[in-house]
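The complex appears here minus one protein chain, its other protein chains still in place.
A, B and C label the chains in the order they appear, each numbered from 1.
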Amino acid sequence: MADSEFQPLDRLGIAARIARDIPEGWFVNLGIGIPTTVSDCVPHDREVIFHAENGVIGIGPAPAPDAVNPYLINAGVQHVTLRTGGAYVHHADSFAIARGGHLDLCVLGAFEVSETGDIANWARAPDEPVKQVGGAMDLAIGAKRLWVAMEHVTKEGASRIVRACSYPLTAKSVVQRVYTNLAVLDVAPCGFVVRDMIPGLTFEALQARSEAALHREAQQ
Amino acid sequence: MADSEFQPLDRLGIAARIARDIPEGWFVNLGIGIPTTVSDCVPHDREVIFHAENGVIGIGPAPAPDAVNPYLINAGVQHVTLRTGGAYVHHADSFAIARGGHLDLCVLGAFEVSETGDIANWARAPDEPVKQVGGAMDLAIGAKRLWVAMEHVTKEGASRIVRACSYPLTAKSVVQRVYTNLAVLDVAPCGFVVRDMIPGLTFEALQARSEAALHREAQQ
Amino acid sequence: MIDKFVASMADAMAGIEDGSTVLVGGFGDVGAPAALLDGLAAQGARDLTIVIVAGGRDGSKIEHLLELGRIRRMVCSFVRPASLAGRLYQQGALELEIVPQGTLAERIRAAGAGIEAFFTPTAADTILAEGRETRVINGKNCLIEFPLRGDVALIEAWQADRWGNLTYRESARNLNPVMAMGAAMTIAEARHVVALGDIPPEHVHTPGPFVHRVIHVPE
Partner (left out) sequence: MIDKFVASMADAMAGIEDGSTVLVGGFGDVGAPAALLDGLAAQGARDLTIVIVAGGRDGSKIEHLLELGRIRRMVCSFVRPASLAGRLYQQGALELEIVPQGTLAERIRAAGAGIEAFFTPTAADTILAEGRETRVINGKNCLIEFPLRGDVALIEAWQADRWGNLTYRESARNLNPVMAMGAAMTIAEARHVVALGDIPPEHVHTPGPFVHRVIHVPE
């Protein structure tokens, strides 16, 4: 593998790549991790409405340090601002948004995504002593589109693009697209289809880093 | 039967009798018919909060003819006013109030009430060509207390206080008390218990007008 | 720039297909989308299922749609036997599903909230439960109910901004915010157009993402 010939995206690079694909007017929830930074990559004059599970609609950028509103946080418990035109709802209505198909897009981080669109992003093992589920299962089943942002391989070199998830599932057959530091993959009926790769990366090199079989766009 | 010896209550008299038993602070829904007039019989300085299914909390008296707000009606589509301290909610929240046990009291009209607390108040026959259910079934199952206001006998002389309802049920085992033009009856485990009668009426005369067996308070 | 205002009633009604399920807000005339119902009559979609609290009162816009033969089915809690809707039903020319009013509101909310079924004690011990699944839960006999999803919701609002944020006046709120959540396409007629930000974020009744088109219909 000629790793020297290409430069994987950093985390902000993945976020910026995702931001390119979000059109004006979409209603979008961003999970914790790489996804959170996507909103910083959307130009302010492109009106995208960001939702947080704790009942905030229309999240804006982080506040200046001297202008923090202690009553206004996002689902990651970070201080945020509200765009003009935003609104507050309570938790049940906020999850009605998430579960009821009102989000045009949700972007989540993940440990693994399978070629059938399964996502595993909440537990490292079924027998983890303490479980932390949060709102990921609600978001994963409810959004019109679910995209995943993650590194293509683990630090140990194992692929996160898999035939079947080894970690406990968050939801089944829900992921439509995966943005990694190497490529953009669609989950199609035939499996993973490569939509985009970083400059210098070959299909073969990407396949070598993917446990699941990859398909070229033309093959689909 | 010495009908000349007592004077049955008129409809407003039944409403006034009910109003006497509603303490300050209760949250109360009043059905259409006799129940609607109960609120007029509660002194304004006794704060009782009246609810309407269309999302009004804190209904006040009817407006003066020159002060009608066309946006403010009750569940009977009559113009009303809102008391200071009132609030508006949407229909799903309003029926969450009705169905979720938040009403201290609901007063409904009825065709019949059975000795087990069944109420029939929506359809004259199972094969009625067109059904009109409204919100009665929701109110009947959900309030902390369900009281019924009705004439003791029909115009044809048939008792509405029955062993088992002959009309289609609105709900089963829900009525706690019945206020008629002749008496106040509690629905107890043993059946109907007479709590109050109009002046001049005897227990025997009341029993003669009731299909179900009545019990004296001491018998209970 | 997001701008949900449409310039004409034809634009507001564009794409409503024959066979659609249409949620119609309002309680009596209060909060009813009168202009949109006229628009629907002019637009011409037929074979409609109308979901509404009370159906087809004499002189109502729904009666007019019935006269035009546009409605195949009504889901509601109340129909007067002597009304046109009642007569059409008895002639076999209209399907009718009578639903307790609280169950109607809850089924629309369920559609908006991603709830695929729920159990309620309402109507469980009545003839409306005949032939349907019931279950005793927590000591109460309960009836299963399924979501009522709209292809379209027609609602009335007091104020609207270009993101589609809405407020309602007094009891004109009623089913409008619930239906706004329960349909794939929500179309609002608003009495007043306000600038983005004029509705304080704590006072928005229906957030913009639930609303797809707004037409200004002054009082």
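Methods note: a residue touches a chain if its C-beta (ideal position, glycine included) is under 8 Å from a C-beta of that chain, and two chains touch if they have at least 3 such contacts.
Keep in mind that this is a model prediction, so the values were computed, not measured.
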| item | value |
| --- | --- |
| Displayed partners of the chain not shown (whole complex) | A, B, C |
| Options A:Pro43, A:Pro70 or A:Gly157, residue touching the unrepresented chain | A:Pro70 |
| Touch criterion as defined above, residue of C:Gly114, C:Gly164 or C:Gly182 at the omitted chain | C:Gly114 |
| Touching residues on subunit A - with respect to the absent chain | 52-56, 69-73, 75, 77, 82, 88-92, 94-95, 98-99, 123, 126, 128-139, 141-142, 168-172 |
| Residues in subunit B touching the chain absent from view | 24-25, 27, 47, 49, 51, 57-58, 82, 84-89, 92, 95-102, 141-142 |
| Subunit C, residues in touch with the chain not shown (by the definition above) | 106, 110, 113-122, 135, 137-138, 140, 142, 146-147, 167-170, 173, 201-203, 205 |
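Please note the rule applied: only the chains that are shown with their structure count from here on.
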| item | value |
| --- | --- |
| Innermost chain by mean C-alpha position | C |
| Chain located farthest away, centre of subunit A as origin (C-alpha) | B |
| Computed distance of Cα centres, subunit C from subunit A, in Å | 34 |
| Approximate Å spacing (C-alpha centroids) for the pair subunit B, subunit C | 30 |
| Subunit A and subunit B: spacing of chain centres that average the CA atoms, whole Å | 55 |
| Contacts with two or more other chains, residues of subunit C listed in rising order | 109 |
| Sequence positions of subunit B contacting 2 or more other chains | none |
